[in-house]
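Can you read through this structure? Questions will come right after.
What you see is the complex with one protein chain gone and the rest in place.
Residue numbering begins at 1 within each chain, and the chains themselves are lettered A, B, C and D in the order written.
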Amino acid sequence: MAKKRTKKHQKKSGLAPGSVIYTGEKSDKKLFLEVFDYTPEEYIEKELNSIEEVFDFKLTDCVSWINVNGLNHVTEIEKLGIHFNLHPLVIEDLVSISQRPKIDEYEDYLFVVLKMLYHDADENIINEQVSFILGPNYVLSFQESEGDVFGAVRDRIRQGKGRVRTMQSDYLLYILMDAIVDEYFSIIETLGYKIEDLESDIFEGSIEETATKDIQELKKEILKVRRSIFPLREVISRIEKDESNLIQQRTKTYYRDIYDHLFQVTENIDIYREMIWSLMDMYMTTISNKMNEVMKVLTIMASIFIPLTFIAGIYGMNFDYIPELHYKYSYFILWGVMIVLFIAMLIYFKRKKWL
Amino acid sequence: MAKKRTKKHQKKSGLAPGSVIYTGEKSDKKLFLEVFDYTPEEYIEKELNSIEEVFDFKLTDCVSWINVNGLNHVTEIEKLGIHFNLHPLVIEDLVSISQRPKIDEYEDYLFVVLKMLYHDADENIINEQVSFILGPNYVLSFQESEGDVFGAVRDRIRQGKGRVRTMQSDYLLYILMDAIVDEYFSIIETLGYKIEDLESDIFEGSIEETATKDIQELKKEILKVRRSIFPLREVISRIEKDESNLIQQRTKTYYRDIYDHLFQVTENIDIYREMIWSLMDMYMTTISNKMNEVMKVLTIMASIFIPLTFIAGIYGMNFDYIPELHYKYSYFILWGVMIVLFIAMLIYFKRKKWL
Amino acid sequence: MAKKRTKKHQKKSGLAPGSVIYTGEKSDKKLFLEVFDYTPEEYIEKELNSIEEVFDFKLTDCVSWINVNGLNHVTEIEKLGIHFNLHPLVIEDLVSISQRPKIDEYEDYLFVVLKMLYHDADENIINEQVSFILGPNYVLSFQESEGDVFGAVRDRIRQGKGRVRTMQSDYLLYILMDAIVDEYFSIIETLGYKIEDLESDIFEGSIEETATKDIQELKKEILKVRRSIFPLREVISRIEKDESNLIQQRTKTYYRDIYDHLFQVTENIDIYREMIWSLMDMYMTTISNKMNEVMKVLTIMASIFIPLTFIAGIYGMNFDYIPELHYKYSYFILWGVMIVLFIAMLIYFKRKKWL
Amino acid sequence: MAKKRTKKHQKKSGLAPGSVIYTGEKSDKKLFLEVFDYTPEEYIEKELNSIEEVFDFKLTDCVSWINVNGLNHVTEIEKLGIHFNLHPLVIEDLVSISQRPKIDEYEDYLFVVLKMLYHDADENIINEQVSFILGPNYVLSFQESEGDVFGAVRDRIRQGKGRVRTMQSDYLLYILMDAIVDEYFSIIETLGYKIEDLESDIFEGSIEETATKDIQELKKEILKVRRSIFPLREVISRIEKDESNLIQQRTKTYYRDIYDHLFQVTENIDIYREMIWSLMDMYMTTISNKMNEVMKVLTIMASIFIPLTFIAGIYGMNFDYIPELHYKYSYFILWGVMIVLFIAMLIYFKRKKWL
Partner (left out) sequence: MAKKRTKKHQKKSGLAPGSVIYTGEKSDKKLFLEVFDYTPEEYIEKELNSIEEVFDFKLTDCVSWINVNGLNHVTEIEKLGIHFNLHPLVIEDLVSISQRPKIDEYEDYLFVVLKMLYHDADENIINEQVSFILGPNYVLSFQESEGDVFGAVRDRIRQGKGRVRTMQSDYLLYILMDAIVDEYFSIIETLGYKIEDLESDIFEGSIEETATKDIQELKKEILKVRRSIFPLREVISRIEKDESNLIQQRTKTYYRDIYDHLFQVTENIDIYREMIWSLMDMYMTTISNKMNEVMKVLTIMASIFIPLTFIAGIYGMNFDYIPELHYKYSYFILWGVMIVLFIAMLIYFKRKKWL
């Protein structure tokens, strides 16, 4: 992914800063616009066809959530940005999907970028950029494509459950971010399972060939998740300290709650990271132990039969005068000697605990 | 455990923030309510049947300790929270047992979450969440289930031992937290024993098969204890700096004492952590040393008998003209040569210190 | 490179501080002077022959970009420095190419040093020092030699694209620095590819001989890139906090954008650094795995044939009385025994998963 | 030791905070009380029999050093504490020998705890807790038992050497602490010797069996010393910043001197720590090198004699028609061939540098 991202960025380099260029994969996905406009008493939910219809919601007294899906529709997003008086760099960042999580404070709005992580149908981790513009009575959200973790938020607005309908746009931003952060728990949970599976596979020695590769892959996955989540801590803590009037004092308590959740997530990631490192060590000792076992088999076999073969060799010599050859019981005596030797060896190796 | 915790959290995601949901294991444990209400002169100790009986103790002039066991009784706890004017997020956190140790300061109460660690009958580490609400003249404590480390605290209140009956609720909170932190010492002591046992087992080579697993398990246990204890340092240090009137100046000295204890605990944990890492290294060298020993045996056996076998092979050949075969003493001379070779080899290996 | 750099520095030691000495490789490259002078309406682009012609551009009302290539022309650069009232240490640093990225604030100009990294035709990383002097209405840039990453900047000035022609010199400095930082993405992208190539080479075991060397080389390359880029973060963050009037408030937003980009770059470098360290571990386990495989082959061969050879040896002995020798089917029975032994061994090793 | 300490602490848990309990090993050592009382002109040195005799020295105008040995005499120390108006927690800490080095500032005295390290007769490191109470004109010192590093301090008071008799109690505290810190140098010097001895033992390969254990023991010793010394840095730096009048401005220069010494000590400890880690690595390579040597011997022996034995085996076969067997010089030619093969092998291994 690192590869892809930098490649994308590459394409942009050489352009004027402020050029509004979509850096994601090209696609002809339709622009999908969705608006929630609500007061404590009532709410409107609409799917819009053109970006111009959105403009009206800027000035309503109600709280409006305008959700824009499809960052490839650059022109429309630029229009929207201009209508909402966004700084050129903000508009540029909205469609440039390789941002780090960050917050930029402007005079009459906050610009927040973060990463929405969720599993797709095949249990792969999807990493999608979500940007928010928090204005006095609206929240704009921008997603790469449809499909998100905001289902429960929509339900809550519709049903007037919880506090959401009675609060301002800053609380709306909070529940949207909270939904994203909650999903992180599910992501790291899966990572945790993977580590434990790998661990038992290594202990049982069942994945000899791919162990190193699996460990390395998991390590990279953790590094990527870490990179998507860690910077968000600073974002939240800057929201808490925000001095504009966009975030009200009473809402800050809620943001602190997100902060605590994030802390838990990042703490777990760091523990997983430490565990994955020791997996490598563990695997190394497992290999060494196996080699030890192999060597022991070789040594036992060789130590027992090489001397016996030597003895047999002695009496296979063709010297004219080997007195023992002519005694009647020599052969049987020799067998006796060899069996004694054999048993002595076995006892010796038993004592050394190699058997 | 990490697995379980995140799973639990999972179940909650999608719900409105502020939803009061018990995240621990379902159980039909009864709600157990216990109240201590005391002045320097006298004290009342009661077990209550319903949450409503607790309400009266909010307004008494005495210091009240209300101990609530059984976080699965969500409705009752919610009622209690509303009666004591707790913030919705606090009530939510009370029953959500996957919190990090933290302190939240509200206008007229402090909310403290920490982890109570103790050994159960089977010497397993039990990790239970305890929350405290410190009000002007009461302390509410919330535990997952009965069974705690507060026995001595109860005795002290009953017997009026020490300063507790003459002090305010902030001192009560202190002795409760002190009891928990004191138990940490016992926990890390056990960890210390386990490390030393493992260390000598590895030195003696008696646990070849399970060593890696044992080390890994111990490492995880230390990481978990660490995670439960470390954040508490910041909690205590924020209590010390607290500017509300809930914590009196003279009590802060006592909290500093807890802080010092915590520092000792965490210092020890970090030392154990470093030691467990070197255990892995030690184990690795132990394996390598053993392999060395195995290889030496093999090399000595092979080096001694392979040349001798070769010599025997020579005189087992069937050439028509091998002059040595016909000398009368050839056989005995050969034995002599072989014995000399054998001894020379032994001396050689002795010199190399392989014997 | 470390070697070269310190060597160069060496030559200077013993000289008075403030001595203006070129520390790069001697060369007879011509001095190349280029000037862009522009207003929103029009622009002049000139190549100049002598340093004196530059002087006039100091006082024009337009924004001037004076680009000086060829730091070996020390005398001319010194003249230029004196004309622009630069501090002696600044002039010294301009031609001393072993500077760390840094910013020095003087009363009426800023002095910024950074490293321009780009790939040459052979995909080697070129590390060239670029210094900027930002004055009220001019930017001086100093490069070791011709060839840079500013092509797009020139085009933008010529075509009046973007905001550049309408902004002041602080914005010009921004787009120059932005061009350099954008190029960093391409550099680390290549590093990422190299690591992944190395990783798959190691997994496939195809580079046995050179793996250690390749890893070590890559590690050094990353360390060098890191050293060129990391200090720049502090430079940018000091520009943002600058309190002189040279950087206008509205331009600072743009510098913050560079800062975010840099953060992404450095984050990636650190991830690559961690990955290269685990490559070494991976390689180590790969070696050990191979040795295990070698040992298994040896052990299997030896364990099967040594006992069989012993048996053959027995019946090669020349004792007068070996009853078995004279039974008619002995030889065939023996073959039977040996084949059974052989198969038993194979099954044993199959069970141990060595086959 | 960690084990012992926590065990001791254990015994206390469950008791009321503020309970004055001696946590060291039980012993019936007598209480030993020593007082120095001095002015620039004269001094009194006394050994006292009962704690009450000490009380008078609190109010003298002279500087008094009251040295209490024998922390098992809890009742006496408690009396002393009450007479000197010490906080209950201070009295508790005085006799609890498992404190971290720390400083607690009270209104009219400072309470300092540190660790006195010195070698006993058998070169073991003795780790004894020393506490100081610094009052306006007295210093109380508390030691576990007789035997300390203050001999030179006593001499200096007796002889009026240096500045001690002309300075206040803060200077007395300084020279006592300085004496303790000076002893640290001797301790880490010994650690340094031990590391270097171990290092050369490992290089010479003379301690195969115990190397891992020795390294581990040394590592633990360093960790323990580190833990005793590191927190002291913060103690001293807080003394320097102290704003009470107990530490005069002119004395602070002296404390800064201790601070510098401590810095040197801790720096050395960290270097030793790093060196002991690389000892482990070194030892690992030493083992591997030895195994290499063992393997080479085996390989050389086997590679030379196995083919020769094969050749001998060929001509030991009993086929009716083996033409070579009947040529007259076959045997001698074969010897020639074998000697040539032997020498070729030797040259081959020589070239590979295995010989």
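We take it that contacts are C-beta pairs under 8 Å (C-beta built on N, C-alpha and C of every residue); 3 or more make two chains touch, one makes a residue touch a chain.
These figures come from a predicted structure and were not determined experimentally.
When the missing chain is restored to the complex, the residue among C:102, C:233 or C:352 that touches it is C:102. The chain omitted from view is touched by exactly one of C:29, C:58 or C:87, namely C:87. Mapped onto subunit D, the interface with the missing chain covers residues 151-152, 156, 161-164, 174-175, 178-179, 182-183, 185-186, 188-189, 192-193, 196, 199, 203, 253-254, 256-257, 260, 263-264, 267-268, 271, 274-275, 278, 281-282, 284-286, 288-289, 291-292, 295-296, 298-299, 302-303, 306-307, 309-310, 313-314, 316-323, 354. For subunit C, the residues touching the chain absent from view are 2-3, 6-7, 9-10, 12-19, 87-89, 98-100, 102, 104, 208, 211-213, 216, 219-220, 223, 227, 280, 283-284, 287-288, 290-291, 294-295, 297-298, 301-302, 305-306, 308-309, 312-313, 315-318, 322, 324-326, 328-331, 334.
Everything below uses one rule, namely that only the chains that are shown with their structure count from here on.
Chains that touch both subunit B and subunit C: A. Under half of the residue numbers found at the subunit A and subunit C interface occur in both copies, marking it as a different-residue contact.
Centre-to-centre separation of subunit A and subunit B, using mean CA positions: 26 Å.
Spacing of subunit C relative to subunit D, judged by their CA centroids, is 43 angstrom.
Subunit C has residues 316 in contact with two or more other chains.
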